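Working notes, structure below.
With one protein chain withheld, the remaining protein chains of the complex are depicted in position.
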Amino acid sequence: MEHEWIPNSNEQIKKAMLDYIGVKDVLELYHDIPKQVLINEEKWDSLEIGKKRPLDQIEVEKIMDDVLNNNKIFDKSKLFIGGGAWPHYIPAAVQYLAERGEILTAYTPYQPEISQGLLQMLFEYQSLISDILEMEVVNASMYDMASALGEAFLMSKRINDKSKILIPETINPFHLSVAKSYTTPHEISLITYKVDPNTGYSDIEDIKNKLDDVSAIYLEYPYQYTGIVDINAKAISEIAHEKNALFIMGVNPLSLMLYKTPGELNADIAVGEGQPLGLGLNFGGPYLGIFATKWNAEYVKQMPGRLIGMTTSIDGSSKAFAMIMQTREQHIRRSKATSNITTNSSLSAITAAIYISLLGKKGLKDVAESIWYRSHYAAKKINSLGFKSPLFEGEFFGDFIVDFNTDFEKIRSKLIDYGILLGIPLNQYVTWAKSSWGLLSFTEVHSKSDIDFLLDKLESLGGL
Amino acid sequence: MEHEWIPNSNEQIKKAMLDYIGVKDVLELYHDIPKQVLINEEKWDSLEIGKKRPLDQIEVEKIMDDVLNNNKIFDKSKLFIGGGAWPHYIPAAVQYLAERGEILTAYTPYQPEISQGLLQMLFEYQSLISDILEMEVVNASMYDMASALGEAFLMSKRINDKSKILIPETINPFHLSVAKSYTTPHEISLITYKVDPNTGYSDIEDIKNKLDDVSAIYLEYPYQYTGIVDINAKAISEIAHEKNALFIMGVNPLSLMLYKTPGELNADIAVGEGQPLGLGLNFGGPYLGIFATKWNAEYVKQMPGRLIGMTTSIDGSSKAFAMIMQTREQHIRRSKATSNITTNSSLSAITAAIYISLLGKKGLKDVAESIWYRSHYAAKKINSLGFKSPLFEGEFFGDFIVDFNTDFEKIRSKLIDYGILLGIPLNQYVTWAKSSWGLLSFTEVHSKSDIDFLLDKLESLGGL
Amino acid sequence: WNEPLIYELGNTRKGIGFKENNEEFKQILGEISIPQNLKREKDPDLPEVSEIEVVRHFTRLSEMAYGVDSGPVPLGSCTMKYNPKLSLKISSDKRLTFIHPLQPESTIQGLLKALYELQNWLSLITGMDYCTLHPAAGAQGELSGVLMIRKYHEIKGNINLKDEIIVPDSAHGTNPASAAMGGFKTIEIPTDESGNMDYNAFLSSLNERTAGLMLTNPSTLGLFEEKILDVAKMVHEKDGLLYYDGANLNGILGKARPGDMGFDMAHLNLHKTFSTPHGGGGPGSGPLCIKDRIVKDDIMLHDLLPGPIVIYDKKDKMYKIKWPGKNSPGLMKSFFGNVQQLIWAYTYILTLGPQGLREAGEVAVINTNYFIKLMENSKGYSLPYGNNRFRKHEVVLSAEPLHEETGVTAEDISKGLLDSGFYAPTIYFPLIVKEALMIEFTESETKENIEKFANRLKEIEDIARRNPNEPKQWPLNTSVRRIDMVKANHPKTITPTYRANILRQKGILGPLR
Partner (left out) sequence: WNEPLIYELGNTRKGIGFKENNEEFKQILGEISIPQNLKREKDPDLPEVSEIEVVRHFTRLSEMAYGVDSGPVPLGSCTMKYNPKLSLKISSDKRLTFIHPLQPESTIQGLLKALYELQNWLSLITGMDYCTLHPAAGAQGELSGVLMIRKYHEIKGNINLKDEIIVPDSAHGTNPASAAMGGFKTIEIPTDESGNMDYNAFLSSLNERTAGLMLTNPSTLGLFEEKILDVAKMVHEKDGLLYYDGANLNGILGKARPGDMGFDMAHLNLHKTFSTPHGGGGPGSGPLCIKDRIVKDDIMLHDLLPGPIVIYDKKDKMYKIKWPGKNSPGLMKSFFGNVQQLIWAYTYILTLGPQGLREAGEVAVINTNYFIKLMENSKGYSLPYGNNRFRKHEVVLSAEPLHEETGVTAEDISKGLLDSGFYAPTIYFPLIVKEALMIEFTESETKENIEKFANRLKEIEDIARRNPNEPKQWPLNTSVRRIDMVKANHPKTITPTYRANILRQKGILGPLR
């Protein structure tokens, strides 16, 4: 079957190659496969794979148009939903650059001499994140924040071999599930500490009561399911270090443009979700797991994932980049490796580097301020509509909970008719929330008129 | 006003530069402009340009979403309309490659050593078109077919200094208008020859009666406003050459995959519309003017536009490409140049080269055959609905006229409700058509089910 | 890379095809039947390659090209500014690219509104009254203007008398070429010491035969025509029309407008002032704007526009296209215009607003004069014409001093610039400057790059003095060394297509005679 994606699929070319190999038929090349296992052509071709026949590209585009059009298509400025992934503005230059074929179709840069551009981009990603976090070591990416968190917990155990990790009650439930998957085989128990029901801040006393054999205390900052930026961050850091436990932070790189950084708060490990840095929502992926640690050889040795370093050519004449500390990795260390990760999220990391470069310090701060302003404006206005908004009184960034006094899911459904997707019905995901609570989210994609449109529609549903 | 698109717009940078120049204020650099002419800042800034203030990119995208959404958006498979520009399938690789920045943002390759890639692409365009047309000389592009035609007529006059050019009655009316604009200053009269009202073929006798002082006979092939492929092409060629007139053809590169070529028909000049070769409809542009001529030094010397040639480096060690025959062009010859054209449609030409390369001989023939099949299928089926279809009995390709017995514009309006855009109401553009005539068009983008959908809707309008 | 021709990749594979697509039709209609004497005899000798081969081929070729995305392109009079990716994204949106040119107006109100606004914005930017967005490029805009001049005098019954168009000797080649295409003779006026058009020569060329004047202002020397108001008055007194070549508008953007200087018409190059990409040679877009006036009786100059304009019909509350009527020379191309470029420019103006456009113009001018200052003490390069005057968007240096001293030419210097990662300036133009280097950074270039460029020019000067033969070897770092232009143009070896090459090899094609 001749196909444009398979150059040698032409019958004459194949015949010439088979002749040269010295076989009559391609089947001869498979003669070592047990007969019971080998599938015959007819059977294979009759399987319900695709449309059971090759399609022209024109047919494929038509089908995919159907696939995409058979969804409710929301304008991104009408998506008021976050909870671990947020609609953001992505400048056109980001996608253009990240999709250039030399980057998109490259493999892991095993041959550094011919991949300096790729390596430099990844080094720049590490560096830019490093400056945002104020931490000196950043790896070249993890799958996403959740898996980065799982790896952080394993790393903590490898460092101090203690078995308990304290996590906040209002942790992102997806992160929790993943953290459990990762840690269960290694006998780490995840212990929840409480948050204050009024402020949404962590309950320091509760933490102090649970410090026995603690390997690490984890703080989500801001909490993705409440939007609260915990004022006790510094205190928790100090408590952890007093007990020789690690302080692990889970961050949003954008909020760090305004709030204290893991570096300032003396975190040992920081993980974060890089999706806000120029990546789409993509119904869940791919995203970008940020992983950073302190300038500490033991930590770096125990760190999972790939690291790019700056060095020079052997003759010292030019700067050069290469993968470093490879002895931690699976392809060399095998069962002793710090992680099994190999393919990570390099292209997401490069995308983030392009995004950060395009905006620069001022642009990123603009975005953070936009998020702050919009969410605070919306919270205030929704409150004036007669709802408890925000539910928690603590400092918040971007996301906040509103108690709508009635089933939030119903409100959400009604608004879909206006092309609005409003927030997350929290009680579907966490046990601590009521069915009347919705987690709303606001970013720079929402203009004042977008928010006012939402307010207007919310008001019109008043009688609900 | 600091802006991301103006690197030196930072106030400090500007100040440093102005200081170095030795002026206090940027206005000093404009002191030679008469005071009455100079606009002051306030006045300028108050002009209704854009939104009267700079916008963020996010605001611009919102506004442009409105601009684009405030149109009726037809799926391309529901566009049954041609007449000089046709909906075609454009493989994704075409747009990706043509938009790569090194090509998109390049200038005319005045410095060949650093622009070999660009020059080679243009040379390949010339070559690929040359093989489709079977003519040995093709220029690097004109604006579109209409302007190419105007230039062809001027070239003909330059060659034989005769004053009449014969053109068909059913010529594309836009082409006619442009040809008149170009030729009027040069005292060329455009004389119409008739087509047979039954077959749509040219009236040879009428041509023979009009041969006095004829510089060229022009044949549109196929006629874009009837779809007819003229069976008299060969005869016209011979008549022209007998009278020492030029034979000029206007072609569709896709139809040439099936029909006799300008080369076979001994045309002296061929022009054509390259839009079907991977370009969008774009509400009228940019398109691609194809311009080809015979292997004849006098013709090439009189040819308008840019030519790329293959040669070698001076030491002969490697193949190389460069602009050739530049002495014909305006930047050297000024008022004696063959044309004033400089910026042409290079990127369209490159796009066409990519498109042709991706499809290859077989793929292009597939497209041509698809067009033939679909248009013939539709013509037959519409006929069976009780309309005269096709109106002309001659051989046709892609486009054909149907007499709907009632005001065609009304039928077209009704179908818009179904998301269908059906054809061109001919009598709005040409005098020889009735209001009941519609020019329909079918290409490879229309699947059988798309056409059947149209037939179904047409039938349902029966009572109209 | 040394990339083979696409033909050399062979013809044994399969490209993208649609064969399957036709099977169901074949069953209904049978095989394709084409009259024998219309049937193509032999399939064309096109390549047949797989998709990956095409992608690699053009990827590699693109890496052997150089655009603004690669680095500075200081081509004078070309205004190679940054082409924003924002505009690329919007102008290649399929909601735009699949709008057919003959769609009913009622289905494209969003688009027509934008085009209507663009007409207005360009009118305000140029100080004119009407704009048609029709011309496909600047040169076509010029021709449109020339044809309007012709029509103007024709309607007034003077066309046999009015057959001369005045053009300064510093003008772009397109000016005389456009005038000629419009059937006019061109009268060239020399440039005076200060870089203005020689006013006395101008006056003595002006007469009853004068149909109009074409002027670039600022000129290709980057200098503003100081006597422009007098010139306009004099031309108008002879009932000539003043045509403004908009190629250099970036030099006075937001500071002065052709309409206020007395010009009757002006074209704009959207790829210059309004950031549409040049695509390695086009497509461009050359809107033509005019200041309205009575031509004769009730015929206004705007009735002569050779292209459509969008109007707003207040009664029907919709935007409509007004196609040219009987007083127009006709159309210049099929359909409305190069709409992708128009929408690109629309987004550019929208983003910058009047403040941003002014800033662009100012920074372009600062960049030029900063560069001139950097070069001030260089002995090898001189600044001919108006040596003490500030330039606007561009500057023309002469390498004649260096040439006289060392034999190194403007071309050699260009190649030396290529070797250091810059594109070269426009060279040997305008013709009135010997060994001309015509340099325009636009507002898109950084201070650092301008400094590097100046340093490189000085470095070349040093090398030329130390070893005058070395520059003759340049370029060294490009994908090919200097090119054999004799072979390229010789009748026996000229090769405009691969087909010609093959037929010549087969002995079918002789020399080009």
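Letters A, B and C mark the chains in the order given here, with residues in each chain numbered from 1 onward.
FYI, a contact is a pair of C-beta atoms (placed from the backbone, for glycine too) under 8 Å apart; a residue touches a chain by one contact, two chains touch by 3 or more.
Every value quoted in this text rests on a predicted model; they were computed, and no experiment measured them.
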Contact set of the excluded chain (shown chains only): A, B, C
Touch with the omitted chain, as defined above, among A:189, A:342, A:406 or A:460: A:342
Which residue of A:358, A:391, A:411 or A:440 touches the chain not shown here: A:358
Residues in chain C touching the chain absent from view: 1, 10, 13, 50-53, 55-56, 59-60, 63, 68-71, 82, 84-85, 421, 444, 446, 448
Residue ranges of chain B at the interface with the undisplayed chain: 2-7, 9-10, 12-13, 53-59, 91-93, 95-97, 101-102
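We take it that only the chains that are shown with their structure count from here on.
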Whole-Å gap separating chain A and chain B, where each centre is the average of the chain's CA atoms: 47
Separation of chain B from chain C, taking each centre as the mean of its C-alpha atoms, in whole Å: 18
Residues of chain A engaged with two or more neighbouring chains: 4, 57-59, 91-92, 96, 101
Sites on chain C at which at least two other chains make contact: 13-19, 21, 49, 51, 55, 59, 84, 86, 88, 90
